[in-house]
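The other protein chains are all here in position, but one chain of the complex has been omitted.
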């Protein structure tokens, strides 16, 4: 079971990383979004998969009666989801502002911080 | 720390630093007359060390020490013996007159106070260097001399030549210092000792060690650069850009001798090996010849003296390198003589420059009437330099010839080198002492007259000491030279010094020959100068030029490296990062052989396959999306598919959150992306796409394989078992995930909400703050905006 | 509902012994910065009060970190388990000499930056969060240094990262946004790698507590997938630490924000990556360190050299300093590559030195700009004449960063070179020394161009251009106080290194011989 999901996770990673290597900010952002999902699924699978038994203790019991899905990865992923969502929101706005100010969404044309041919150190004394 | 005895060494070494602090204030109050009270500091230090002379001459040595960094075994400690006492006496004694001289020389200079400060800092550093016992302490003072000399050489900082000379000195001596540091650390590792005195007592440990050659190379790296040995000699003449007091003090009498000091100091444990007696005489001899020949070429008084300083240092290294007792006696005597006459002559040169306005020897002449005292001092010093009796320079020459000629077998090459070098030094001495003063009066830029007492006190006293130490040769030998030689050889040895040669032998003939050769060459000085000039022009390249080329080369190379690794293109950064990531996953997996071997077909239900298929389809759709809308919708599809996967595998909370987050993401994406355009086609050329696909697939396959491998192993559910057991019983919550979030691992959540809060503020800061734009930028942006609009229109 | 009636042995789940008030010092840095940050945010429209609130909280932070360090030196490693849950189940905050020292140094730097910022940051900068960002950055930094849980470490990394985003874009200049895009995306990739590695590590060992991982990883040895996970950690933290060849984000962004932000970045951000490397590779997975030692050494040497080459190639001082930050990271990695206790002590000492000196140098660059009107070495000149006292300050900082005595950079360099030579790593020793020389050249060039030269490029020899009278703001105590504080520490560490050497030695020992660390977490029953 884990193996098949692992292959899907591999696909998530491959797609995310292919998008990230693009020059266009939009594609990079899509890549970041997918990367976040890929990682969450990876953590989820890493804590082993179990079908349909949510980690909730029934009203009548003090401890769960049967084997339940591993709750810890779920908690970790919840934390990670919110964090990656925050970052995505920030990046989206950043990309938008960069586009406004720099007039491009092609990272190769974003050369304000590192202008082309700027490495000309002064010589002499 | 007591005020008397060897403990007071601490005070003696630290006193100049204190003087450095008060010097600017004092100078503000007293102007150039501050030199008088300030000179009391080195004078007192001189008297203190002079007081130690009788004991030291009796064979005593002191090692006062206090803990400094005991965690690393570093002590702040000094080693007072014959060798260090002589150096301390020279530094403080000559220093006294240099301080006075500085008072006169920089009279009225707006930064005279700062100058005094630098000089005192240097003096303290130099004292610490020659007295340092702990190797780290010694090294620190060694580097301090480099730093302070950097500041002093560049004192006249508005001139490019000064700045260049300062950098050059810092790089050459600083680089050598690093070599020395490594050498010291290896010595400490080999001998297990941190103190010079203990290292010196370690006998043959270093010589027998397999690391001897390394240690020697590293120590010589430090000594040769500091003492300006060929091919590192070039920085010293350039350092003449500094004001003359600096040249007189640092670059003749003291700092440049630090390297010689180190060689002499370490001779008992490093010397007298085949390597030592080969390398040192060769480099020393070469330096002697190069120095004198280059000196002849010069017409500037200071430069002539500077090159002979290089030559003298070469001579000292050569003598130390023979490891012959007599030669070392000669070296000790020459060391004393050189410090005295060279200090005096530099001050004379400075006085001439100061009073006449030039130090070009071809534009000087007939100053004897105008500057009689200076002339007299110059003559006395020059006679010592020429090696004529009755001066200490003469005695030194006698001993060194005896040493070389009569050491462990006559060495013709060394003797010839020494004779030629000394003859040329006589030429320079004569030129410096006679040319400006004798002959017809030449018009000089300033109307020359005798300088004030501050200026001539130094030359007069130093040259007289040169005379006196020769006349009192026996005492000099017992009190000064004997202890020094004992230190260098590492065994107590008494040196019987006398002015009049005890027998007519090779040394005397060589002396006479030197003088004769020197006189002949002096008479043909102009021809000689023209000849060397032609020779050097023919060669056309020297280490000095090489230095510029090296620095320029380093800078250009750096620029090339930086352009290559940091080209400014995000695409390259990302590709490199992921290439490395791929390697980081695949290489260890391959090496450790952890690729999964088998793959069992899982027993998925059809709807589970369906969800997986939707996720995959969503991913592919994002990849090939040509419009914003398709991309956003596809992104949503894969996101919801992930939520469904969470739901299928028992994570309702996650699923719920994923749905919400994905919805909000899509909404924000839609709000933001309406202005960002998605190019309909992947812009990448085929080759890049192929390369990127390979990298992406490699990483994907790597993570998949790794995950399969990890999940196929048994799992330790200890943590989750604990949470299940206590979620309700202690933490009163049935939703275990939520209990983990707010209780078991609440700290994570605290950090996480901090992230969320800051994100909100970040977005505000991004949207609300409008940059102040310069007119130029605004114009540029307006143009960019136009271009953008045109592109949009064209697409529509 | 009332579960208390079911008999549960609390001692099986919770640590029940009462907590000494002094133990709260472990979490105090976080609480102070979070509370301070939240208060600053609530009062953000009162731009006059903000600096005061922030400075008060940061002063408290410095005091609490100092108290923590004193306690650690006195009593050994201090642990507090959040929620009373027994480790490894809850989150343990564990302060050893390494974490406490770095937290103290960082908080001192943050305080200096807050004071500097009071004069330097405009109203809009304050209103849109300079102080909340700074305080929460410190939450992230202190949390990272003090936590004993690897997932929690990830969370603090993210707090630190998002706060740094805020600081980086504050002002929204074009270069800032450009730099921020590269900084943000590359750093997000780095933390994502960290998260991936942590997820996989959890899949292997089933635990997240660092002390627990340390025990388990020693049991497993460097076998199978754990090796890959270790390499992933190395990559992730090397990226955070800006080690070659994954340092692209640093030169692309550090010169773009306002100078006080660059100053805090240069001091703190990369060191957190170095700290994590030390923590993971010496305490948690020593076998991985041994297995990767040659790789780490290579990375260290290349980082030192490319860093200093980058510095030599720059015209803009801020970018030059950025490359010096990178070069310093190489020295710390060298300590990790050698791996002996003295080498690690050298790396820790170097980290403290680097935090202080890089921040101070960026602040000094701000003053250079104020005095000379530019950051460019082509346009600067005459600063020596304009302000000799400041010139002296800069020179001391420059010598410190080049590792010349008697300043703070000298001792760690000696420790590292010594450890390298003793350990038989001649190449590392040579690289450190050559880097020192090249750094000296780079600093010498700045000094020559900006200070000694009479004016901008092309100024005739011997001529000094009169500089415009600087903005009175930069001559105020608000600028000199923080620079003076940092310079004082730098000189003090150079002249009296004993305390720092002891502390660094303790820190290194607690990494290499983790018994004290483990006992602090799990009690005396361990081994």
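As written, the chain order gives the labels A, B and C, with residue 1 at the start of each chain.
In this text, contacts are C-beta pairs under 8 Å (C-beta built on N, C-alpha and C of every residue); 3 or more make two chains touch, one makes a residue touch a chain.
As a convention for this text, contacts and distances are computed from a predicted model.
Undergrad: One chain is missing here; what is its name in UniProt, given the choices "Acyl-CoA dehydrogenase", "Ion-translocating oxidoreductase complex subunit G", "Cytochrome aa3 subunit 2" or "Na+/H+ antiporter subunit B"?
TA: Options "Acyl-CoA dehydrogenase", "Ion-translocating oxidoreductase complex subunit G", "Cytochrome aa3 subunit 2" or "Na+/H+ antiporter subunit B" considered; the missing chain's recorded name is "Na+/H+ antiporter subunit B".
Undergrad: May I ask you to name the displayed chains that the omitted chain touches in the full complex?
TA: Within the full complex, the chain left out of view touches A, B, C.
Undergrad: Decide which residue listed in B:96, B:292 or B:759 touches the omitted chain of the complex.
TA: B:759
Undergrad: One chain isn't shown here. Among B:490, B:513 or B:746, which residue touches it?
TA: Selected residue, touching the omitted chain: B:746.
Undergrad: Which of these, B:664, B:694 or B:713, touches the one chain of the complex that we don't see?
TA: B:664
Undergrad: Footprint of the hidden chain on chain A, which residues?
TA: 54, 56, 78, 82, 86, 89, 93
Undergrad: If the hidden chain were put back, which residues of chain C would touch it?
TA: Output for chain C: 1-2, 14-15, 18-19, 23-24, 27, 31, 34-35, 37-39, 41-42, 44, 80-84, 93, 132.
Undergrad: Using the touch rule from the top, list residues of chain B that touch the missing partner.
TA: Touch set of chain B with respect to the missing chain: 652-653, 656-657, 660-661, 663-664, 667-668, 671-672, 731-735, 738-739, 741-743, 746-747, 749-750, 753-754, 756-757, 759-761, 763-764, 767-768.
One rule holds for everything that comes next: only the chains that are shown with their structure count from here on.
Undergrad: I want to compare two interfaces, A-B and A-C. Which one has more contacting C-beta pairs?
TA: The greater number of contacts lies at A-B.
Undergrad: Measuring from the mean C-alpha position of chain A to the mean C-alpha position of chain C, what distance in angstrom results?
TA: Computed from C-alpha means, the inter-chain centre distance equals 25 Å.
Undergrad: Which residues belonging to chain C are in contact with no fewer than two other chains?
TA: 3, 6, 151, 155, 158, 162, 165, 169, 172, 174, 181-182, 185, 189, 196, 200, 203, 251-252, 312-314, 445, 448
Undergrad: Touching at least two other chains at once: which residues of chain A meet that condition?
TA: 20, 25, 28, 42, 45-48, 62, 72, 76, 79, 83, 86-87, 90, 94-95, 97, 101-102, 107, 110-111, 113-114, 118-121, 125
Undergrad: Going by the contact rule set out above, which residues of chain B touch chain C in the complex?
TA: Residues of chain B touching chain C: 67-72, 74, 114, 136, 139-140, 143-144, 147, 150, 154, 157-163, 166-167, 170-171, 174-175, 178-179, 181-182, 185-186, 188-189, 551, 554-555, 557-559, 561-563, 565-566, 568, 570, 573-574, 576-577, 580-581, 584-585, 587-589, 591-592, 594, 703, 706-707, 709-711, 713, 715-719, 722-723, 725-726, 728-730, 732, 743-748, 750-752, 754-755, 757-759, 761-762, 764-766, 768-771, 777, 781.
Undergrad: Note which residues of chain A are touching chain C in the complex, please.
TA: Counting only chain A, the residues touching chain C are 20, 25, 28, 32, 35-36, 39, 42-43, 45-48, 62, 72-73, 76, 79-80, 83, 86-87, 90-91, 94-95, 97-98, 101-102, 107, 110-114, 118-122, 125.
Undergrad: In their complex, what parts of chain B are in touch with chain A?
TA: Touching chain A: residues 160, 163-164, 167, 552, 555, 558-559, 562-563, 566-571, 574-575, 578, 596, 599-600, 602-604, 612, 615-616, 619-620, 622-623, 628, 631, 635, 638-639, 642, 645-646, 648-654, 657-658, 661, 664-665, 668-669, 672-673, 675-679, 682-684, 692-693, 695-697, 699-705, 707-708, 710-712, 715, 717, 719-720, 723-725, 727-729, 734-737, 740-741, 744-745, 748-749, 752, 755-756, 759, 762-763, 766-767, 771, 781, 784-785, 787-788 of chain B.
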